[in-house]
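The complex appears here minus one protein chain, its other protein chains still in place.
Chains: A, B and C, in written order; residue numbering restarts at 1 for each.
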Amino acid sequence: MAEAALDAHEHPETNTGMSNSKLALWVFLGSECLLFGGLISTYLLYRNETNGGPTASDVFEIPFTSVSSFVLLLSSLTMVLALSALRRGDETRNRIWLLTTAMLGAVFVGGQVYEFTAFLREGLGFTTSPFSSAFYTLTGFHGVHVSVGIVMLMSLVVVSLKGDLSKERAETVELIGLYWHFVDVVWIFIFTVVYLTV
Amino acid sequence: MLTTGFKLFFGLFVAATFGAVVLGYTSGGNHLGPVTFGYKGSVGFVFGYTVLMVAGFASGAVGLLLQAFRDGDAEAAAQLLGTDTAPVGQTPLGDSMWPLIGAVAAGTTVVGLVVHPAVMGVGLILGILTMFEWTMSAWADRATGDPQANRELRDSVMRPIELPALALGAVALMVASVSRVFLASSANGAVLAATILALVIIGIAVLFATKPKVSKNVATAVVLIVAFGVLVTGTIAAVVGERDFEHSSDESRESEEGTSDGSSTDSEGDGSHKTDAGAEGEASDE
Amino acid sequence: MAITEEATKELTKGDAVAATVEQPLGILTRPTSTKGWKSWLTTVDHKRIGILYGGAALLFFVLGGLEALAMRIQLATPNGTFLSAETYNQVFTMHGVTMIFLVAMPMAAAFANYLIPLQIGARDVAFPRLNALSFWIFLGGGLFLVSSQFIGGWWSNAPDCGWFCYQPNGGVIFSPSRGVDYYAIGLQITGIASLISAVNLIVTCLNMRTRGMSMFRMPVLTWMLLVTQFLLLFAIPVITVGLFLLMFARLFDAQFFNVAAGAEPLLWQHLFWIFGHPEVYILVLPAFGIVSEVIPTFSRKPIFGYSFMVFSGIAIGFMGWGVWAHHMFASGLGPISVAAFSLSTMFIAVPTGVKILNWLATMWGGKLTFNTPMLFAVAVVSMFTIGGLSGVTHAMAAVDTQQTDTYYIVAHFHYVVFGGIINGLFAGFYFWWPKVFGYKLNEKLGKTNFWLMIIGMNLTFGPMHILGLQGMSRRYYTYSGGYGFELWNMVVSIGAFTIALGVLTFIINIFYSKRKAAELPPVGPDPWDSRSLEWMISSPPPDHNFDEPIDVHGLDEFWHRKYGYDDDGKVIAFATAAEVAQTGDRTDVHLPSPSYWPIVVATGLPIIGYGLIYSLWLCVVGGLFVVTGLFGWAQEPADDPNAVHDDHDEPGDDGDDAQGASALEQSSTEEMSVDG
Partner (left out) sequence: MTETATTVEAEVERHDEHDHPSDRSYVGVAAVLGLITAAEVLTYFFDVGPFLIPALMVMMTAKFFIVAAYFMHLKQDIPLFSGFFVGGIALASIVYITMLTTFEFWDSFDF
């Protein structure tokens, strides 16, 4: 019995050598590619179907969206810095960078709300045209992903403040970081395909 | 038989109520209004009247409570319960901020009655929240005999609700404020405001990251100031309102780069206030 | 964190503990019960979840079957009046949706949940709580869909656009009831369940295999289920996009399918069939896997061409993505698309043919035992071949254009779905029933069941080929006499009731055999003299599955522990199953603890669904359930540190979403740990 116990404790590693959660997250991200792919395709199909309403080049405000993109990119950097800090056992810096990431994310989402409102005022309603429906659905979906990410980050900050986010739990931060970078990658696609090629 | 606490609060009650009535009359109310809470007849300066009345009644209630519990005197309580000694109180889980928040909630609700339904809504939500949280804390305080266990029990039940609510609330406020600021600025102003905001955030973060020895109080203060600044600016921007958008097509709105843009770039460097000032200038510019 | 239970334990030990601790409100502590109906709500045991899946799917099967019978009563004679046109539309839609999404998929999930961990020698799936979550979400979504038949009037609010719900036919203008909303939201909910389950089982297969169990020593069933999970993983998001667009189009007037505004209704068809064709393989591959387990066992031979079996399964998985537009030949795709998809469709017959031939080769020269599971398995081989062949006929676009939307199509896919999938699932029921419930199903009733179903299905779906070629259109609620449809329609209806009788026999068999089982000797770990690891443990398996992790040295490990070869190469038995099998009496294994959170989270989703349809305020309530559930989940350790005395899990309470939750599930990887 004792041997079995020893055995069991000596072999906690998995077949792939990677933790279940991390593997699961990657599997999940693989599936998300098809989700965003479908939405991007819908947008591409409808990008010129403006039904007499405003077109993309009428409303898009590239300078502002560029700043938003930079902000999101920056947040990816702060996210890795947070993880790297926690891996060193530096809980304070981890917290600082997590909070910064969340704030930058909030600025991004705030920018999106601004953008949506501006487009709406300029006559691009959700139901105006296939183009507008597809645009709002795609970017809104991305925005929801970012918001979910922010909520997770804020929760991590609170957990960290209570002292429950130590070096041993760096993987939790890593997983949320992976999600965050994924959302960033999606934006890299959206920014180029949706905004820059108008 | 009247306890000291009661006397104090009863005095406050009388003073505040009297003050409210006087204020009600002198600021243009008619003869019945101020004594019927405006039910029969008008009250002059409604806001001031309301605040004083609420303060008065709150004091009165506290006074009665203190009288009933003999200022919290253990022997008196034992006498009241008919036992030899007062029951040993359980250690509460820690400092409770709910009485404070509850008071704010009550105040906000009443002010909201007068000012704007939205404000009242906020007050009501806060109030419901307080009742809920307070109840749960009170329950957890008595759940088992072990304060440590109680705390963990409370956390295990309440954290799944508190944590997302807190996070969501914070995100929503931040997003709302930021977007209001952008909306109030001109198109280029929004670009500038976003840039500056991001730079300030990352700047503060870098500052803290390079000096991790900064005392906790300073850090908390800075975070609070930033949060408060963002909120206030957002509110101001919301009040100022959105800039004029041209309906559909035609993009000739590049012309509105005011001087305020320049002024806000100058003031980069020391913290949120300046950004806010910049964004604010942007807002008022329109 | 159920700290109170720990404290009571301390007291019994007589330690000096400062405080007296009483049990606080029961529901707020972690559930511990392992018996009674409540334990089923909180269970995270993959075996129980498998049974739940199976039971729920069986109920939906009966429901979907009744819908089929209603249609056959209506169509038995010309000018039938049993159903109105509106009701008929709803009935055939619900029949299709129920059978595909609420029967075939969860039934496969039942086998996957129950058998994958057992076949790879694992203690449980990778994320036991996520497993429970996916079941409850599925059930919630299923009940949500079914509730459309009752809410707002008896059969007046169910989806009525056919199971593939072409646009703009499924839009508000042509389908003004709330039915399509139920369809769009309900399928998204069940889709979430499938997706979670897929992630979970993929990780299980990749990460939790026992020592020596390399990927190419996994039984064919596990392989097929794994391929299925990959297909789900990538196909579900596609239909989710489609359903999302549909939902927005219907609820919020989005212009995705509004032709007047310049939209392309074909977008829906593409999205649906990009999902829909892999879905066909999602449904059929588990049945193939089951057959690949049953046939070797009752042929007393190893599976012929194991690696061909596995690779053809993988090939089907890949090729399934390149053929979707053959469902759309009649929609004016353009000649190049039609030619390309026509070609790719013919190619996909190749790996399927490989499988058929391998099954035949396995049976060839084997010592065949034709008991009920084997009969069903052989039925799959033959009936699926018929369905496959009629499928190849409409790979030819010209022929397909003639056959589209006639009963020929209905005949074809029912030979695949009933002949291949349902027969396969029944083979699985009869085969693993003794393992799961500890008693065999009665052979005599089983054979009655088989013959009723096989004769019934051929009576039902065979004549449909003729009807289709005669020109009878599908989805017409009635037909006039004098077109030569009368005879075959009557035959079809008689066949449908024969099938129903067969299913009834099965249900009777369950209860009959259970009563009889008390008088019979226990079935033992290995009633069929089988080959894979699940037969190496007692029937039904103990909660912890395996007493000791099994060292695997090759394919069919269990069989090789029973049999070897003498010098002449002849098979000799050198051990009985009872000698080799584990006793399952170990009691000190650290198992994942039950949890309330999965069912809390799952409850939220249908509430959000109703909210989207009736009042957005309900969404807030539902969202509260979901968010609270997820955060509660995240702060609850995967296994209760107090359940067993060795407290080696750091109490985790982090707050985050599903990702964080899975981070905590991490500790359940180490569920194999045993306290010495």
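What we mean here is this: contacts are C-beta pairs under 8 Å (C-beta built on N, C-alpha and C of every residue); 3 or more make two chains touch, one makes a residue touch a chain.
Note that the structure is predicted; figures quoted are calculated from it, not measured.
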For the chain that does not appear here, which of the shown chains does it touch in the whole complex? A, C
Given C:130, C:161, C:310 or C:325, the correct residue touching the omitted chain is C:325
Which residue among C:335, C:521 or C:569 touches the omitted chain? C:335
Residue positions on chain A contacting the omitted chain are 16-18, 22-23, 26-27, 29-34, 36-38, 40-41, 44-45, 62, 66, 69-70, 73-74, 76-77, 79-81, 84, 87, 177-178, 181-182, 184-185, 188-189, 191-193, 196-197
Counting contacts across the full complex, list the positions on chain C that touch the omitted chain. 206, 234, 238, 264, 266, 270, 274, 321, 325, 332-337
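In this section, only the chains that are shown with their structure count from here on.
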Most heavily contacting pair of chains is A-C
By residue number and range, which residues of chain C touch two or more other chains? 631, 653, 655
Overlap residues in chain B, where contacts from two or more other chains coincide: 163-164, 167-168
Seen from chain B, its contact residues with chain C in the complex are 143-149, 152-153, 155-157, 159-161, 163-164, 167-168
Under the touch definition given earlier, write down the residues of chain B that touch chain A in their complex. 163-164, 166-168, 170-171, 174-179, 182-183, 187-188, 190-191, 194-195, 197-198, 201-202, 205, 208-209, 212, 223, 242, 245-251
What residues of chain C sit close enough to touch chain B in their complex? 1, 3-4, 7, 18-22, 24-25, 28, 627-636, 653, 655
